[in-house]
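For this view, one protein chain was removed and the others were kept in their places.
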Amino acid sequence: MKKGVMRPGHIQLRVLDMDEALKHYVDLMGMIEADRDTQGRVYLKGWTEVDKFSLVLREADQPGMDFVGFKCLDEATIDRLSAELQAAGVATEEIAAGDLKGCGRRIAFTVPTGHRFELFATKEQTGKWGVGNRNPEAWPRDLKGMKATRFDHCLLYGPDVPATVKLLTDVLGMDLAEQVVDPEGKQLAGFMTASMKAHDVAFIEHPEPAKLHHASFFLETWNDVLKAADLISMTDTSIDIGPTRHGLTHGQTIYFFDPSGNRNEVFAGGDYHYPDHEPVTWDAEQLGKAIFYHDRQLNERFLTVLT
Amino acid sequence: MKKGVMRPGHIQLRVLDMDEALKHYVDLMGMIEADRDTQGRVYLKGWTEVDKFSLVLREADQPGMDFVGFKCLDEATIDRLSAELQAAGVATEEIAAGDLKGCGRRIAFTVPTGHRFELFATKEQTGKWGVGNRNPEAWPRDLKGMKATRFDHCLLYGPDVPATVKLLTDVLGMDLAEQVVDPEGKQLAGFMTASMKAHDVAFIEHPEPAKLHHASFFLETWNDVLKAADLISMTDTSIDIGPTRHGLTHGQTIYFFDPSGNRNEVFAGGDYHYPDHEPVTWDAEQLGKAIFYHDRQLNERFLTVLT
Amino acid sequence: MKKGVMRPGHIQLRVLDMDEALKHYVDLMGMIEADRDTQGRVYLKGWTEVDKFSLVLREADQPGMDFVGFKCLDEATIDRLSAELQAAGVATEEIAAGDLKGCGRRIAFTVPTGHRFELFATKEQTGKWGVGNRNPEAWPRDLKGMKATRFDHCLLYGPDVPATVKLLTDVLGMDLAEQVVDPEGKQLAGFMTASMKAHDVAFIEHPEPAKLHHASFFLETWNDVLKAADLISMTDTSIDIGPTRHGLTHGQTIYFFDPSGNRNEVFAGGDYHYPDHEPVTWDAEQLGKAIFYHDRQLNERFLTVLT
Partner (left out) sequence: MKKGVMRPGHIQLRVLDMDEALKHYVDLMGMIEADRDTQGRVYLKGWTEVDKFSLVLREADQPGMDFVGFKCLDEATIDRLSAELQAAGVATEEIAAGDLKGCGRRIAFTVPTGHRFELFATKEQTGKWGVGNRNPEAWPRDLKGMKATRFDHCLLYGPDVPATVKLLTDVLGMDLAEQVVDPEGKQLAGFMTASMKAHDVAFIEHPEPAKLHHASFFLETWNDVLKAADLISMTDTSIDIGPTRHGLTHGQTIYFFDPSGNRNEVFAGGDYHYPDHEPVTWDAEQLGKAIFYHDRQLNERFLTVLT
């Protein structure tokens, strides 16, 4: 958090059918419904999140990600970073407070990979769901399904990962925690963090811009990954791969799809990062192991991404 | 244990190179070397096993299983079961005590699927490795690799599973714990147990006789399955599938290959069985889920078996 | 299962207030209510149990155990064991089928420690709760609280443990899996099993007869023991000790009390036993470690038992 960017605070995903989507995100994944707005968007959160929401679902004709927003320390940080973005030649747009219900003004901009990013500093805080912050119990008893604890990060595909990594590093003060490089040293993937987490957002080089690979949610343990896998099977949910471990970050993971085709991840564990750590580097010839540590090869589906 | 058959007491596997095999079974899987004999065979055991050995490795030109042996309550049981086998039209052969080092006489016979089975009642007992049975610690501190606790079962492919199931049930007093049946009710797979374990030996219908699918070893937890998967990757061991869960028995599992091409399983958990339980039945159209509960489809490798 | 005794099939406990008891056994421990009878008794089971019930609660003025019943292979076994008990000088009483709803006739007798035991062979089978035995899912989604899987064993206090161990061994064909002996070799505790489990019933030498130390229920993992401990705290349930590990059996455990004062255990893991295994022996001077492996000393409460 060198320049006041704290964490990925929300992601807006497009879903084809809201009822189906809510069955998936609420009943299966265990997200908490927080609110709805007049546009029909539904606001969700993981139970450990203090802010009112972290996942916004919007009904649309195509699945994918509308934007990912990063929460900053305060409004002054927003002003400063907005000016720095403009100075770096990045156009910014201010979205008025209230456009997302309970959220203050947001500064939007597009990163070189083509994805829409936002910065915001103010959001209604409703506290950890079911436990609060006064003598809190260890966990609430009435969680559903996978008991996802929080929106954790997203993995995005698009062109010019190095320029995106540079922008997030130089202007937003994020760190490159892990990367994949080809034999010529070109950066094919960059995993960026604003905190101790192994990644708050990650990028993989891809010719088409603005693609979503997956939105990821955190679980407490490898045991929870097993139960998530079981639930995927019990509910006839489309699985991608897992349970397994990633090489990159070493998180314990499973990939699956929501009814609209958005890929989700739930994972546990994973390495930690501090700003004085050199990035962990994976060589492209080890990409299979870097992505899927046990199988040591990519499946074809891994290369499929959404607009 | 209706008729005195207690458990699968040993399996003899053929390996192409003994040094490579020992690196695999001892350094990677954590089996304990117990002895060697003048034929060059090496005797191993899991640390929780009280008997001297449960896995015998024999160097040969082809991988696969020579035989699997079941330990019975006492010598009188052996005599009785031997007579019953003959009465059922099954030829038996007596192998003298000492042929396997530390093991008493064995009665060998062939089941309809073409596999060589043995019964024995006497084997040297060396106690749980590293802990003994007087004020025993929870586990020994110097276990290696996957820390396999015991030889658990094997899965065999061959023709006429129903006749094999019937023989093991009627003559040996084992139970059918789980089965797969086709739409006409034909038994395609039978999982047999002599105890509370979900399977002590299992069979899948296959045109060629006497095939080995895998030899399986027990781990304590799903966490140990993860670490086994990690070790498979660290040692560049050939993986088949996992970590995942089976539908049949619900065990948590990973499949991989020894350097000779014998498939191994390590697994944790799994259902229990008592003699008054109806067998659990899986319909053939659910075979994918029955075998690999999360992926819900077989991989092609699953169908590969060894002579 | 040398003589047809399979497992502890039910235990009847006395509770002071049935509503409070059900909140405890159903909402907290996750047992399933199966039936009630005209005497006001409530029948419960763990979700993995195939039989209709394993725990019977009876409202009374004093907590404690009325009896523990062992399920046998068939009615002929009951007749044979009944005759053997009488031949051994143990009076038996036959209780008519239907006295326990859905249960066949029972043969009752008193063991030297003063506890009432029963044998039965017939009980209505309702199958694993929520999953059945045709293409069964890994677990049912709507389990409550601790998700206890089955009634596992009970620990009983009373005089003359050696005579009780001898009776269960000689007449019922059970095995002594573990024991505690004093410096003179006198058996102070005996852990008996009819199967692979480390104990199906256990005894500790105590001057007063017919005391209950605890009734124990099985959980799947050490993680579940943690969550059980959390739930004990969240519900202000009286805790005894844990989470910890036992030395005897090496199970991972927590002890707590039902609202009537009956001690419960939930536990995971634990060693396995086969009839050819020598009993594991703990020396009395290691009793602290034998009971509570981590603390290596008994708490005073451990010595408290119920009529």
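Which chain is which? They are A, B and C, in the order written, and residues in each are numbered from 1.
Convention: contacts are C-beta pairs under 8 Å (C-beta built on N, C-alpha and C of every residue); 3 or more make two chains touch, one makes a residue touch a chain.
Predicted model only: the values in this text are computed from it and were never measured.
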Among C:44, C:229, C:248 or C:287, contact with the omitted chain is made only by C:229
Identified contact with the non-displayed chain, of C:113, C:179, C:193 or C:252
C:252
Quick one: which of A:195, A:237 or A:262 touches the chain that's been left out?
A:195
Omitted-chain contact residue, chosen from A:41, A:71 or A:115
A:71
Residue by residue, what part of chain A touches the chain that was omitted?
1-2, 6-7, 48, 50-51, 71, 73, 125, 127, 133-136, 138, 195-197, 220-222, 245, 247, 250, 269, 271-272, 274-283, 286, 289-290, 293
Can you list, in ascending order, the chain C residues touching the missing chain?
222-223, 226, 229-230, 232-233, 239, 242-245, 252, 254, 289, 293-296
Missing-chain contacts mapped onto chain B
137-139, 141, 145, 221, 223, 230-231, 233-234
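In this section, only the chains that are shown with their structure count from here on.
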What's the farthest chain from chain C if centres are computed as the mean of the Cα atoms?
A
Which integer distance in Å separates the CA centroid of chain A from that of chain C?
48
Centroid from C-alpha atoms only, then distance chain B to chain C, rounded to Å. What do you get?
31
What is the distance in Å between the mean C-alpha positions of chain A and chain B?
44
Which residues does chain A have that touch at least 2 chains other than itself?
223, 230, 233
